[in-house]
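Excluded from the complex is one protein chain; the other protein chains are retained at their positions.
Order of writing sets the labels: A, B and C. Residues in every chain begin at 1.
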Amino acid sequence: MEKLIYLDNAATTKTRPEVVEAMLPYFTEKFGNPSSIYEFASQNKKAVDEARGSIAKALKAETSDIYFTASGTEADNWAIKGAVEAYAAKGNHIITSKIEHHAILHTCEYLEKHGAEVTYIDVDETGVIKLDELKKAIRPTTILISVMFANNEIGTVQPIKEIGEIAKANNILFHTDAVQAFGQLDIDVNELNIDMLSASGHKLNGPKGIGFLYIRKGLKLRSFIHGGAQERHRRAGTENVPAIVGLGKAVSIAVQTLQERQEKEIALRDYLINKVLKEISYVRLNGHRTKRLPNNTNFSFQFIEGESLLIMLDMKGICASSGSACTSGSLDPSHVLLAIGLPHEIAHGSLRLTLSEETTKDEIDYVVEQVKEIVAKLRSMSPLYEDFVKNGNHEK
Amino acid sequence: MEKLIYLDNAATTKTRPEVVEAMLPYFTEKFGNPSSIYEFASQNKKAVDEARGSIAKALKAETSDIYFTASGTEADNWAIKGAVEAYAAKGNHIITSKIEHHAILHTCEYLEKHGAEVTYIDVDETGVIKLDELKKAIRPTTILISVMFANNEIGTVQPIKEIGEIAKANNILFHTDAVQAFGQLDIDVNELNIDMLSASGHKLNGPKGIGFLYIRKGLKLRSFIHGGAQERHRRAGTENVPAIVGLGKAVSIAVQTLQERQEKEIALRDYLINKVLKEISYVRLNGHRTKRLPNNTNFSFQFIEGESLLIMLDMKGICASSGSACTSGSLDPSHVLLAIGLPHEIAHGSLRLTLSEETTKDEIDYVVEQVKEIVAKLRSMSPLYEDFVKNGNHEK
Amino acid sequence: MYSEKVMDHFSNPRNVGEIENASGVGTVGNAKCGDIMRIYLDINESGIIDDVKFKTFGCGAAVATSSMATELVKGKTIQEALNITNKAVMEALDGLPKAKIHCSLLAEEAIHAALWDYATKNNIKIEGLEKPKTDIGEEEEEINY
Partner (left out) sequence: MYSEKVMDHFSNPRNVGEIENASGVGTVGNAKCGDIMRIYLDINESGIIDDVKFKTFGCGAAVATSSMATELVKGKTIQEALNITNKAVMEALDGLPKAKIHCSLLAEEAIHAALWDYATKNNIKIEGLEKPKTDIGEEEEEINY
């Protein structure tokens, strides 16, 4: 196998060496429990609060409004379940989108089994939520709007400001799953009227097993994990100090390098998109041409199936995905690709390539070359392509 | 400050250097998402499964019955809430003890607000659960018995085998919070009829932010965290690969060194207990003389208050606690000490010293000397001691 | 995820292609499920499968099972081909992940469909061959919410 080309940064990212460096002392030296009262442990409490501060700063939020969780998924579960419980007196209706991550969708489905009502708003063919539909979905019993900041599969960035305004005007809580966006896009929770925001460390070159939920001050939200008095009584469990410190460091670096990374990745992303669309036939770009995450590309190649493509790319040392990591391997095509209107057989033939700041133009050139060859090979053995050609539709 | 003497291993432990070593490659090199299908990520899936295997072996359980969580607290929440939801058709009654960790107690209190009925069984003056009371508490609607393996404050080890038999005979699920016991005591889930067991990495020289729930095969249990298909669809969120690998390593080492550590710590523990009881007056040992965790000691010193004692010990470089870490700093005396029948003012004057395999006899000697001096100093300024002496009760 | 045998048959699939004027052609599966398999058979007067080709739209396992299935039927009699089960295909591939077992069923089904086409064209009845389903369903995995 050649040198590995990792183009699956939406699935997870490499932890930055500086982040690991920052974490290390908290395993074997400063290992104390931050809740303990002795000096040896209070340095850890301080480290946790510093990390909280770095994160708050990145969102222009109050430090005390950041609550650590073990993952983006936990933050999503907490936001939705905690709000449904806290606002039961007001109503039981949630509005979300059809293209949310499973952490939101499966949580909503779970709540539906327990009496909640959920409206799943459609998106247009580029993956942008239909705001008019959202507005119409609002009922007196609507307690929560949860719409992701940017989609993990097709990278589409949602009109968060507009949604925040609609939520505010209607006195409804607004939660956004920013697991993909935080660290890639500039986010100001006040300007955007965000009441709750979920994020995850391992998507922004931080450690796995750590995330957070931003909860606007004064917001009533029930606890999700009960036990000790950690996180100001709202989220129990001994603080994961090394990971919290690592997340704080990763966020600080992400903020510092944001603009530079954006510029670099957008240029490379567009280079990749243009090259694929030019050099390969019967391909479409999924998602929005410009309202998309700096590092995201997603294509559908007609007549071929995604998993075969992925395995063949893997044999060439290229890490890529079709759909999200946790659903690849499943038999259903991505709910996101179906939601933007792709027919099943085209949804099956999708490829997500997500860049990092370390991705180079040479890598992109190599990857496109490989994709081109593999797509040709798979088409040559595809009965769908055979039918297509026999029906005389083949371009000369 | 002198060299630090860490005697708060029940609050958290130092991560073993070998554990950190084992984790390191998974941050910056093998950082892939185990759910991804390419070769680069499948090594991580393998690493996760190996860790699962090590843990299963330690409990004589099936590998596929171990489910990773982010903490002992999450495992406790999952076990209780998941069982209540899954067995709602059978009943709504839970039996637990008065001396459980808050991860269990607060979860039960939460469930009581949502329609569950909970019986909190008393313990005797050594902290052993009253089995006759437990038997009498069983109702046709009882779906779960949850009793901790060993107590985190006073170290009392419960008659788990007997409880397991009672549960089995009555066809009731049996969960045990083994966060303190796992790694210190030998546990065989089959021999003990345990259906679910919670544990946490940072209590056994593993990393923070990782734990697991053992769930006996075939047991119906609802998911607690919804989202992706990780952990065989039962616990969503990207796997915390480095921490899982670290936990696996920590458990392997714990199993290998179990007997040696037990012998060493029990000897030192008993030395400490005898020395304190001999050298300091008006002191009692909390918990059971022999049915106790190898590393646990817990004393109550009459006429003085625990926090003052802790701070003065801290100034001597000694890390200790009174009650559990997450409740110290709170104003209530420990619910565990009240449950074993201590009056409030005595419960307030308690000190927990929990050893590690690195603790030495010299350290113990130094600590007892300091405790003795500090207790004398605090008594000299205590109005309770003044009254006691004035009332002529003072021994000559 | 896949055995070495599966990877071998996936990366170097045997018998890919079409047969013009084939004795029988069978196409099974559907795009919705993400797998379509087409098998071409050339059957001589003695009822021996002289040649076999396939085209497959699908995952690695779908390609590998197609490849292996064609290898297994080549040179066999109709009756022998009919008796090749999905289990035989899986075993020849040193196993498949649970989620991919349906691919082996699809391969078995594709052979049957091609044989059925041959029988229909030649107006003969093949002992033990039933009209193939045109669609292979998915078993639902039990998911625990």
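The criterion applied here is as follows: contacts are C-beta pairs under 8 Å (C-beta built on N, C-alpha and C of every residue); 3 or more make two chains touch, one makes a residue touch a chain.
Just so it is clear, the structure is predicted and the values come from calculations on it, not from any experiment.
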Residue of B:24, B:185, B:280 or B:312 in touch with the missing chain, whole complex considered: B:312
Omitted-chain contact residue, chosen from B:136, B:220 or B:344: B:344
Touch residues of subunit B, complete complex, unshown partner: 106, 109-110, 113, 303-305, 307-308, 311-312, 315, 329-331, 333, 343-345, 348, 380-386
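Simple rule for what comes next: only the chains that are shown with their structure count from here on.
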Maximum centroid distance from subunit C, chain identifier (CA atoms): B
Inter-chain centre distance, subunit A versus subunit C - centres from mean C-alpha coordinates, in Å: 39
Centre distance in Å when subunit A and subunit B are each reduced to the mean of their C-alpha atoms: 35
Computed distance of Cα centres, subunit C from subunit B, in Å: 56
Two or more partner chains touched - positions in subunit B: 37, 223, 226, 229
Shared-contact residues (touching 2 or more other chains) in subunit C: 1, 145
